[in-house]
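A protein chain is absent from this complex, but the other protein chains hold their places.
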Amino acid sequence: MDITESPENVEFRAAARTWLLANATPRTESSVALPLDEHVAAAMAWQKTLQAHGWAGISWPEAFGGRGESSLRASIFNEEMSRFEQTLGPLTVAVGMVAPTLMAHGTPKQQQHLAAILRGDELWCQLFSEPGAGSDLAALATRAELDGDEWVVNGQKVWTSLGQFAQYGILLARTDPTVPKHKGITYFIVDMNDPGIEVRPLVQMTGHAHFNETFLTDVRIPVENVVGEVGNGWAITRTTLTAERSSIAGGGAGWSVEGLIELAREQGRADDPLVRQALARAHSRSEVMRVLNLRLRTAIANKRMPGREALIMKLAYARHWVSTTDSAMSLLGAQGMLAGSDAPHDESWHQAFLNQYAIRLGGGTDEVQQNIMGELGLGLPREPSTDRDIPWKDLPK
Amino acid sequence: MDITESPENVEFRAAARTWLLANATPRTESSVALPLDEHVAAAMAWQKTLQAHGWAGISWPEAFGGRGESSLRASIFNEEMSRFEQTLGPLTVAVGMVAPTLMAHGTPKQQQHLAAILRGDELWCQLFSEPGAGSDLAALATRAELDGDEWVVNGQKVWTSLGQFAQYGILLARTDPTVPKHKGITYFIVDMNDPGIEVRPLVQMTGHAHFNETFLTDVRIPVENVVGEVGNGWAITRTTLTAERSSIAGGGAGWSVEGLIELAREQGRADDPLVRQALARAHSRSEVMRVLNLRLRTAIANKRMPGREALIMKLAYARHWVSTTDSAMSLLGAQGMLAGSDAPHDESWHQAFLNQYAIRLGGGTDEVQQNIMGELGLGLPREPSTDRDIPWKDLPK
Amino acid sequence: MNFDLSDEQQVVKDLATRIFDDLATPERVRDVCADGGHDADLWQALADAGLLGLCLPETVGGVDLGSGMGMVELCLITEQQGRRVAPVPLACAVVAARCIANFLPAEAELLARFVAGESIITAALAEPGRNDPFTPGITATTVDGGLRLVGDKPAVAALSQATHVLVPARHEDANVVALVETSAEGVHIEALVTTNHESQGHLTIDTVIPAARIITDAAALDQLVWHTLVAHCAIQLGVAEGAVALAAEHVSTREQFNRPLSAFQAVSQRAADGYIMTEALRTTVLNASWQCDHGEDPRADTLAAAYWASEGTQQVVLGAQHLHGGLGADTDHPVHRQFLWGMQYASTLGNASTHLERLGRLIAHG
Partner (left out) sequence: MNFDLSDEQQVVKDLATRIFDDLATPERVRDVCADGGHDADLWQALADAGLLGLCLPETVGGVDLGSGMGMVELCLITEQQGRRVAPVPLACAVVAARCIANFLPAEAELLARFVAGESIITAALAEPGRNDPFTPGITATTVDGGLRLVGDKPAVAALSQATHVLVPARHEDANVVALVETSAEGVHIEALVTTNHESQGHLTIDTVIPAARIITDAAALDQLVWHTLVAHCAIQLGVAEGAVALAAEHVSTREQFNRPLSAFQAVSQRAADGYIMTEALRTTVLNASWQCDHGEDPRADTLAAAYWASEGTQQVVLGAQHLHGGLGADTDHPVHRQFLWGMQYASTLGNASTHLERLGRLIAHG
């Protein structure tokens, strides 16, 4: 065991910070939140800048255009970057989920997307959830039927993050309804410009339309866009979701604690014993995530799947987010209830507070994570289920 | 709506307090906790004193020797009594559960027990739970078979409070294994001196053997000791359990908040903002129970079953107990970890802290209460169950 | 002792329920919130139904105070408002009008206009920072003919719609309350965007108020603050009720893994928790409103209710939103408004922590 940062990594961190200070805007000087389209454009431009300066794909294999370094280094860079205004948030699906999935399961042709993602040229979205298939994702009903060299897809997806801006999507559809639900699902790459795709934005209570409903009508997907084997989509999905969970808390939570301490000082309450308890709790939570991240990176470095660590990180991050934004709102008092341009701190705490639902739901609800942990960590028997072995078409709908 | 205490009740409360001050010991001067046998004897003696002075059975019908007054008056007396050392705790089963059940469902002969209970002559215990039937009480396996004028009972019960001291017990046993589990249960009165009954004390971590295991071997119960109809025990059990829940928080929680405030002052911490928050939280919780009790008494006065109120009271009381004893232990600091005669305050906070499990489990676990509330309050569908309609004998054991 | 509502109270509650159910539909609330955050039609309907004057003297068109209509009844109404998250400044306005009826009896004409729905009165109570409404940030100095008020107040309910606003101010060593016309010179109003999209405004003031419109009795500010707080608690009770009802319906009907969500204990127990919390809250709100009408000192009871209203309602609306999954944040689904309202009122006139702090001081020192 050795959790000291190696001299090489200390140097790497310093270099990252120096470069960021010269090329990015510190988070504390945050400007008013951008409209969503500008936010997306800024993220893509930022990815392009990172790529141009050699800071993109730090832990990607060199074969895919990356630097081939450790995942620890990538997370050091993310930690440093989290203290700046610039974010790759809108590229989470592309960089954090699609890329690892294509590296593991894609054909050489599909892997050509990797270079474009690295350059910030492609925004991707995820077409998994459906109105009738959320926590029970495997119940999805979107159908894909083979017609010559193409799959013809019909169905409806929901909670498509940034679907209105994406060029490509990863799509789960049912290719065989005659087998049990987990077994008849296939994983596709879909071109979001296909005329059969209609994306309808849903406005969230933050005022932004981050999510969309997506309607697929006779969407034609070439057979070469199947990722992995036909019918093997569920297994590939697991790679995507584990990647999602580890990327959610990837930048650490140190920035949020620093922000909270700053806010307490600014409100003249850093000496209030109640406030100090809240600050200390936030610090303790963030420490758990920081050190857990070291465990997670160790697992990756030693070629173990960091399943448990990623699940715990994700849960810890969601709880931290809820609790920290709650403390911030409490510090802001009545001012915290002002919104839009009237809100203090350019609405940043307010938006973070309202966004807590997204952190709790993203990558699976807290309850789903806890169920998995019960099975994985404690070997608890699965809940009895009536539908695991019945052909999907025979399930009551 | 009128929640003022009526002048008559104000007078009643004053009279109760005056009498208690003259005849009981204020709680703050508590002496070292008594050994269990002396504790039981003291409770029976105290019931006798109450009866002798006309304070027993305040809300019992006059026909059963009571004063025939409102249940509100009984709860006013209990509130006042809760500030004194004397307790009827060991008589909870007899006074709080057996008496209402026999009043509602007993034969005239069975109701003769009521006078003895009122006099403090009889201690009762409850023989419901079994090693294999806790939350799923209806799964109980103790068998009763008719043999002439007697039922012959064999089986094992557990968590029999004070079974080692009780003269009588209320017993649930299966009289018909060929019908579904809820339907073949009968409710009996059993004489604990029957030679077929063996009571083995279990020592709890408080150091006391409050609970017992009870082994029943060819115990013979006369048919006249069946309460209600044969096979109708489940319905009668509900009367007993609702009475149990309402009696758990019957005396209010005001005494515990006063005790906590006293402790904070004694430790010189009444001005500590953190402590003040804990005190205010305790006060707020206790206020919920005080006012909820008024709702509960209103329901009884207006001949409605106070099902929801009793459930919420019980849950609120359990949470209050956990949280308040936790605050007390925190105030006591390292001293709180001393036990027995080395503990501060004659071990009273320490014992209360360790006893929290009993409050959470008594009358059904918190989870069971919440399930019932979901069905009762929100009309949520029951959890799917596989065993409600299958004859008990055919269930997997 | 009788905790059940009287027949008259049940009539008030039923009437309010009907009006809010009929008029504060999710569609209407959405439209109003997108356009200023005050439902003038609903306000007029409340006036026409006699609900604005319910707790005011008969002389101004209200129901006689002698008949006993007071904070209990106002809370029955604001509870229904909260259940339907209807954007009207009921709590603040009715409490302000009662304050005027008590302390400025000469203003009968204004009150008559208020009861008829023609004039909205509000009060500038919220203070930034530590949320202590008893240390007003506006100062008053004696000048010829009255007091000159200078300062500003953030977050005044329906300020843009109000014709009058009660403004607490510090005058020498005491607090006074001034009745200010919003159209007066030196009164500046700026509309604000709030979390729950109800109309609020920022008041900046530098004007002279005649002595006849100054209340010097310290009881006025006490009544304004504690009664508004109680009426807000009832709003929160209604918000929680509405959230639990939406959650129960959602989890009973939405299926996953071939059963309704409610068949999973992680779901059903959380919904049940919401119900239990709401019922506990109802108990303390009814008690606090009763104490405002009949008790000697409503502070401790109000603070206990306000603590549960802040802490409990937040838990309930958070749980209800979570049980809705992604739908819970979607502005097309009504549950997100329960969330926003729960959060808004949990930080209005104090929050859980400040309520506990005040209550702790009251009880720890005896």
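Order of writing sets the chain letters: A, B and C. Residues in each chain are counted from 1.
To be clear about the criterion, a residue touches a chain if its C-beta (ideal position, glycine included) is under 8 Å from a C-beta of that chain, and two chains touch if they have at least 3 such contacts.
Small disclaimer: the values here were computed from a predicted structure and weren't measured.
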Given A:Leu172, A:Ala243 or A:Leu279, the one touching the chain that is not displayed: A:Leu279
Residue among C:Asn131, C:Gln269, C:Gln314 or C:Thr331 that touches the chain left out of view: C:Gln269
Contact partner of the left-out chain, one of B:Glu62, B:Asp147, B:Asp271 or B:Glu367: B:Glu367
For chain C, residues in touch with the removed chain: 264-267, 269
Positions on chain B where the hidden chain makes contact: 129, 132-136, 139, 158-159, 202-206, 211, 267, 274, 322, 329-330, 332-343, 350, 353-354, 357-358, 360-361, 365, 367, 370-371, 385-387, 395-396
Those residues of chain A which, in the complete complex, touch the missing chain: 1-6, 9, 72, 261, 264-265, 270-271, 273, 275-277, 279-281, 283-284, 287-288, 291-292, 294-295, 297-298, 301-302, 308, 312, 315-316, 367, 370-371, 373-374, 377-381, 383-384
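Everything that follows uses one rule, which is that only the chains that are shown with their structure count from here on.
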More contacts between chains, B-C or A-C: B-C
Cα-centroid distance, chain A relative to chain B, in whole angstrom: 51
Distance from the mean Cα position of chain C to that of chain B, given in whole angstrom: 41
Chain A residues counted as touching two or more neighbouring chains: 274
Contacts with 2+ other chains: residues of chain C: 353, 357
